[in-house]
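Every protein chain but one is kept in place in this view of the complex.
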């Protein structure tokens, strides 16, 4: 490494931690940059490639069943002759849509619930017991029950998973808020005559948002995994719409004869979750409270 | 004893019990943090509350700041008993008049807020000043008054040293023009050379802003420098009270004598550690 680069790298390290220093910290964190970059790449590929290439993932073609990978079908075709490459991309689009929607909905609700649960201990006690109740069910069981009563659609999947993930976000936000409530700066604000709105939304939020972003990223990854599991058992995204989970379901009888049907959606799923987790771990480092002093 | 000119603050026999509840009756226990503590703070005076850890001195400070309520007893500010004021009444009449500076200068500031904004926020809460630029001007004036540069106003707490941050805390407390400033171990965490600077600053500000100080500390050498009157707390009880001259020159209780005798003197010729 030359001296010049060493010097330029020293600067962000020094000014890190201010308001826009979060951005600097993100820039200097390799796992955040690589994870985030790959995630963006996957998302763009899933959304843009089928659209630009005008690709068709739904028309069945009995003359092209179970073809192994070739130039025309880079990932082969499935048992009803659909192009696996196209369906992997479309499945990715479905998975990422579910993941982002769940992360957004449970993130926002969890944030508000967590914040007020910490600020008002009595309400908080009640809310946290409800969360405990929700968390006592395995996520997937809860989601199946939900879909059983409200019908199977992508929207039901999103709603079911959002409810499942709210308590996880709320918990993290609540404990981060409680830590901040013990800091003297909150006492100072009370002593100046500040109301709860200012304390929560103009002060504590600034210190909680980091932990929240990290948690939401992990919810994103988890939601994709649970969605895949639900689709695999037939309780997720309805056929014929592609999803990695239901593609894996379709492939299970052909696992010995047509390996590509299993491998490509499986790898896509694993890779996406890995990349999101890498991004989340990078963010966790960026927002590490130990760096605050 | 009370023939000082009319006191700005009266603490009348306050008691504070902390009750910890267990699952059963047996599990519950009561801790008497304060028992029958009374004293008066005269205008423009410095009253020092000294005591060891667990003596209840910080609890007293928090009760006077109305961050906690006493179990019984009353606190009177300029003739108004505000012990049972509602939160909104407290905000209106008391909050701006009694300010507190804490021991840990880092924890008392929001780590993600520039110090200038923290001071402007204090003015917003107290509804002082007409516009943001107006408040910013006041913040700059106050920052400069406590010995920092106006250029530092956009910096974040981690970019300051402990001594500088304590100046910011003092600036934020004083910008709302309080009449009483409670200093809870505010200089204890600072290095000696910086502590001396802050103590001098406090002496100057007291004159300039006609402040009364309640100085809560365990450090008797600081007390001797800054205080007019001293109250010695021990396990929640005020065991002795008097002027600095009385307490240091002629302590009446063994406890105070022991406390005074335990300060290591910065003079190697006067041996205090004779017998083990």
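Here the chain labels run A and B in written order, and each chain numbers its own residues starting at 1.
Just so we're on the same page, a residue touches a chain if its C-beta (ideal position, glycine included) is under 8 Å from a C-beta of that chain, and two chains touch if they have at least 3 such contacts.
As a working rule, contacts and distances are computed from a predicted model.
A chain of the complex is left out here; the name its UniProt entry carries, from "Oligopeptide/dipeptide ABC transporter ATPase", "Cation acetate symporter", "Cytochrome bc1 complex cytochrome c subunit" or "Glutamyl-tRNA(Gln) amidotransferase subunit A", is "Oligopeptide/dipeptide ABC transporter ATPase". From the options B:24, B:86, B:131 or B:193, the residue with contact to the unseen chain in the full assembly is B:193. Touching the omitted chain from chain B are residues 52-53, 161-164, 191-197, 199-200, 203, 218, 220-222, 224-225, 244, 258-259, 261-269, 271-273, 275-276.
By our rule, only the chains that are shown with their structure count from here on.
If each chain is reduced to the centroid of its CA atoms, chain A and chain B end up 48 Å from each other. Residues of chain B touching chain A in their complex: 65-67, 90-91, 95-96, 98-100, 102, 104, 106-114, 121-122, 125-126, 156, 158-159, 169, 172, 176.
Those residues of chain A whose C-beta lies close enough to touch chain B in the complex are 17-19, 183-185, 187-194, 198, 202-203, 206-207, 292-293.
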